[in-house]
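Omission of a single protein chain aside, the complex is shown with its protein chains in their original locations.
Labels run A, B and C following the written order; every chain starts at residue 1.
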Amino acid sequence: MEFVQNFPFFSIILSLFAGPLCSILNGKWAKRVNLAVITIILAMSSAVLAFTLRTGDSYVYMMGHFPAPWGNEIRVGMLEALMAVFFCLIMLLCMIGGVLEREREIESTKQNLYYIMVNLLLSSLLALIYTNDLFTAYVFVEINTISACGLIMIRQNGRTFEAAIRYMIMSLLGSGMLLLGICFLYDLTGHLLMSNIKEQVAILNASGQYHMPLLITVGLISVGIAIKSALFPFHAWLPDAYGYSTLSSAAILSSLVSKGYIFLLVKIFYRVIGFDIVRDSKIINVLFVFGVIGMIMGSISAIKESNIRRMIAYSSVAQIGYIYMGFGFGTELGMIASLYHIISHAATKSLLFVAASGITDASGDSTDFFDLTGAGYRNKLAGIAFTVGALSMVGFPLFTGFISKLLFAQAAVDSYHKLLPALIALAVSTILNTVYFMKTVIRIYTPEKREVLAKKQYQVITMKDQKWKSAALVCFIAINLFFGLYSEPVVGLLERGLKIFA
Amino acid sequence: MSKKVSEEKYKKTLTYRLKQWLDGEDLFTGTVEMKPQEPYKVDQAVSEQRHEEKKRLLEQIYDIEHNPEMRIFNKIYRLFAFLFCIFLVLMLLTAVSNLPTVGSADRPVNNEVAKRYIENGLQETGAVNIVTGMILDYRAFDTLGESHVLFVATCTVLILLREDKKKKAEQNQNNDRLYEPKNDVILQTVAKILVPPIVIFGIYVILCGHLGPGGGFSGGAIIGAGLILYQNAFGFHKTERFFTAKTYKVLSFSALACYALSKCYSFYTGANHLESGIPLGTPGAILSSGLIFVLNICVGIVVAGTMYTFYVMFRKGGY
Amino acid sequence: MGALIILSAALPIIAGALLLLSLTAERRCAKGPAREVAEPSAQKLRVLHLQVLVILSISALLAMTAAWSGEHEITLFELIKGIPVYFHTDGITCLFVTLSSLVWLLSGIYSFVYMKHEGKEKRFYGFYLMSYGVLLGLSFSGNLVTMYLFYELLTLASMPMVLHNGSREAIMAALKYLFYSLCGAYLGLFGIYFLYQYCDTLAFVPGGSLNLGLAQGKEGILLLAVFLMILGFGAKAGMLPLHAWLPAAHPVAPSPASAVLSGMIAKAGVLATIRVVFYVVGPDFIRGTWVQTVWMTLTLLTVFMGSMMAYRERVLKKRLAYSTVSQISYILFGLSVLSPTAMTGSLLHVVFHSIIKCSLFLIAGIFIFQCRKTEVSELAGIGKRMPKTLWCYTFASLALIGIPPASGFISKWYLAQGAMEAGVGAFGWIGPVILLISALLTAGYLLPITLKGFFPGREGAGLSVENQEPVLRMLVPVAILAALAVILGLFPNLLVSFFSQIAGTVM
Partner (left out) sequence: MNLANLFNNYEEAVAMILFGIGFSNLLLQKNLIKKIIGLNIMDTAVYLFLALKGYIEGRKAPIVVNGVQSVEAYINPIPSGLVLTGIVVSVSVTALMLSLTIRLYRRYHTLDLDEISTRLKKEGL
């Protein structure tokens, strides 16, 4: 067993350990520790990715002295490694991008608490990515939920509290159903480890025994996770949470947290239930329908929104709709499209949040749509970055959004019955996206009247004023371009990873 | 000859609009704010007015008492939610009605996993209490996560309730009697008598976690209860002599760190098939079952601190 | 050979990017709070012009050689599985490559002088080169997705040329242009999703690669998709109903920019439409369907409306813009008739219109540059001052109107003939009639300038004396273009045979 193979476990335990460590440090040191930890984990995960690419197969890592099914274990393939690398990257950039806001908006004595939350969030995400045990997954889902709630409400105003409590209620409903589903599965199969459960489920499915409970279990788990990841009807908490929490929280929440749950759902589909069984159960049609509705409704409410950050938040409702639509196809291609969209949406949405904050900085911290007039000239880089993000969101070629839209179209071609609704939904939501994103871009590039400028005294922001944020923005743009142009290997990697994922 | 139409009337007509459109003036008035020709103005007054309008609108929309649509919407929403709950319960009952019978020994749950836990648990973990052995050795990863759940919850509570602002703290000092109990003789006497046994019992429960019912969580909870009782009786001044925020920080950090590191060690050795040199000792003795003993203590410390911290935060927002 | 394609397209893009980068670099080292770049010295400018000229000519040379030396193809890389970025060359490619090289070179030479009074040369030439490269890529692109990619890029690269002078109107016009093109392109994308599924391949095959067996029973939705694509790509070609950006964008752009804009970039829409209709879907699929009818109606409407608008327009460049709208719809009408003759006609008209309209815009630029005149009414008596220019203008307009033997006549003849023999029912005669009317209108809105210019009558006092002929570097390109406009009309056989052969391959 090579030493590299320990890295997934190390990365989990390292971030887990960094949490309590931050509790005894002051804010500044906590920040340094946090950044260092994320960087180290990024390096380790890329090493793991390289390793899995070399071996081309996934391996099982035993947590403790007892093999499965007696002990815990984690399982690492290239899909997991890729996700880990990507999540670390995005989280690092978000943390770098949001430095200023954090220092401005968080009480100085509570800074370190924020970094505790981030560390534990990272560890729980990694655990969700790697774990091979359902109950462990449940425990870390809870960590994920609570620390996400902490991220929301660290900036203390009424909005965030309300958002946090709505978020908690929703996700508690979700995790209740998830836990119940896990109990059912345990009762039916007598195992908690995913692989063993799958064997048992296959036997049950063959014998036709316990068909009904199995169906209900799949339903419970899918609905539970759908609730937790803010699928359309359950998104009430989302706009406030993303719109009013501090910048890095908004970016991380929108790009990573919900994605962690979604990845868990993929894992459960493939590794626990078996995808063909899921396909035969009608549950994915429900997911499809809600995904499509979410695509449209999210965009519509985004058009109606006049607060730029809330607008971006609503657009991520639509994007999550895309992802679930991809699941709904119930095909390999659809799953790959969704996985790719997880990546591209994470890259783009965090870019958009950071850029939007840059723009609002240049317009007197007002997020109101009409006050952004001409902000693109006052903060050039942020303007460019926002334009890039917007173009990527509306599926402009060269950027990642275009690729995922193409992949969705390809997937739609495969599943005959869902073809028409899927394509029409794609087209409609693309047009809607164009409307509200282009509207914003046009607004931020509409020159402001001189007298208004004289009255409002906006400050002009250059790259020197916000070094960190600018660096993050540049990296984000680079990532978007990379995934837009060089997507072929990534998609291929996703395919291979998905093959050995089950 | 068509009769002359006045300018503004003409401006209203469809033909004029069509002409505009054909001239390519702008199709998108109002939707994408493209008004190239007449200069666009946003001065203070306009924006003020806009905000005013928004406010009024919101006033109308969101005061639920006088907004029938809202009320009806709420009613419908609640109705649907209720129906959903009913549906859920029915589903679950259906599922349950198809589950294997409760209490029978031949259900899928009772498989080789439980068998090994029971039959070899004592030898493999050294814990007489099989459940403890299971959660702290076989499935220790869950428990690690679980104690961190507790920790992160404490941190959120600190975020929400800890008063760090100077003047707030002073206020608390001023109306401190609001937090301090009257010197209640009965309470204090009872506390004098009760607190030591409670704490000692808690310690006993923690230490014997691997021998009998109990363990870190229960024992820690008991100790926390003892601390809370003490605080109630004697007030913050006395507790602050031995238990402050700093104490809690250090304790919880060291406990969690110890927990994490030891588990890290055992996971690492286990995964790499190395022999962990930790002696299991003789089953039944206090100093037995290797790491489980240590872990119980760590968990106990964390839980006790957390319980007390919850209480203090809810009560006062600061130690 | 394949490498040549990439090279010729990449060279201008990279060069332009480098220019822009150097611009930002200058801005960084520029002193002062305003960070304004000092106006470059004449020396610097000459060097810059030389660079631009060299790059243009080199890449033009490469592109020509790549295009004219038989059919090649090259796959750059796979965008996603099964969708490569794929280039190949055929007749249409040759046509567009040659034309755009010609237009870009000539208006480039012209702009060396013209851009003096616009300023910000570096930025302009940066985007000028980039859009040239992108246009080359567009005409080389060998499948639908590649074409879409470059089509969008073209919008992005050409937009800054519109907003060059940075005035509020310019910016709004540019954003309008952006918005219209994007929306059009998305209508196209929706179509691509469908064709992707029902075609054997996305690559361009003469006569189309639509798999009718697969499309069985799905005709309705497919027709809708095709229609949307025609509409969407028509946006760039200024077809109703998405034409509104053209008259807004042209007047504010610098004259060389508007020359290439209406000369070639608007033709990109035509190119896309040709590719979709004749190389992917295939003309047989939409012949005789409602799509063809609606398409023809729209184009004819545009033809008529455009010339009407041009007729009642005061500002010269705006008038020319409207005439572009109508003239390009001639081309689209010729395509929509779906007969070889008409297609030959429209391809001819592509060539002629590019040359003519380019020269006309350059001349309008001369008027602005020499005597700051934009309104038509102000141009009375201009012929006294700059007869050569006005003669060029006259020849060009004659050609555009289609007075035999000038070039416009040939193309319109083919168009009308094709329309009549195509068997498209009423349109067989409605089309030619409308073409005729609009030709008259064209005469109506172009010739008065000549007349007033040479025979100002009493109003000639408007012009002060010192307005003289422009320098040769401005005059020569215009002269060349005007001459071409006439000469090609005199000896059209080569072009005609070439285009009819192209048309023969697709129908």
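Basically, contacts are C-beta pairs under 8 Å (C-beta built on N, C-alpha and C of every residue); 3 or more make two chains touch, one makes a residue touch a chain.
The model shown is predicted, which means the values in this text are computed figures rather than measured ones.
Looking at the complex as a whole, the chain kept out of the display touches A, B.
Annotation: of B:V5, B:C85 or B:A285, B:C85 touches the absent chain (contact as defined above).
When the missing chain is restored to the complex, the residue among A:L14, A:A164 or A:I461 that touches it is A:A164. Residues of chain B in touch with the missing chain: 51, 54-55, 58-59, 62-64, 74, 78, 81-82, 84-86, 88-89, 92-99, 101-105, 109-110, 113-115, 117-119, 121-122, 128-131, 134-135, 139, 142-143, 146-147, 149-150, 152-154, 156-157, 160-161, 212-213, 215, 217, 283, 310, 313-314. Chain A residues in contact with the hidden partner, per the touch definition given at the top, are 135, 139, 142, 146, 149, 153, 156, 158-159, 161-162, 164-166, 168-169, 172-173, 176, 179-180, 183, 186-187, 192, 307.
Everything below uses one rule, namely that only the chains that are shown with their structure count from here on.
Each chain gets a centre from the mean of its Cα atoms; for chain A and chain B, those two points are 20 Å apart. Centre-to-centre separation between chain B and chain C, using Cα means, comes to 63 Å.
A separation of 44 Å divides the Cα centre of chain A from that of chain C.
Residue numbers of chain C whose C-beta contacts span two or more other chains: 168, 172, 175, 179. Among all residues of chain A, those that touch two or more other chains are 438, 442, 446. Within the complex, the chain B residues that touch chain A are 31-34, 39-44, 47, 50, 91-92, 94-95, 98-100, 107-113, 116-117, 124, 137-142, 144-146, 148-149, 151-153, 155-156, 158-160, 162, 164-165, 249-250, 252-253, 256-257, 260-261, 263-264, 266-273, 276. Contact residues of chain C toward chain A in the complex are 77-83, 145, 148-149, 152-153, 168, 171-172, 175, 178-179, 182-183, 186, 189-190, 193-194, 196-197, 221. Listing the residues of chain A that touch chain B in their complex gives 1, 6, 9, 13, 16-17, 19-21, 23-24, 61-66, 69-72, 107, 109-110, 113, 116-117, 120, 123-124, 127, 133, 135-136, 139-140, 142-143, 146-147, 149-150, 153-154, 156, 180, 184, 186-191, 200, 210, 212-213, 216-217, 219, 370-371, 373, 435, 438-439, 442-443, 446, 448-449, 451-452, 455.
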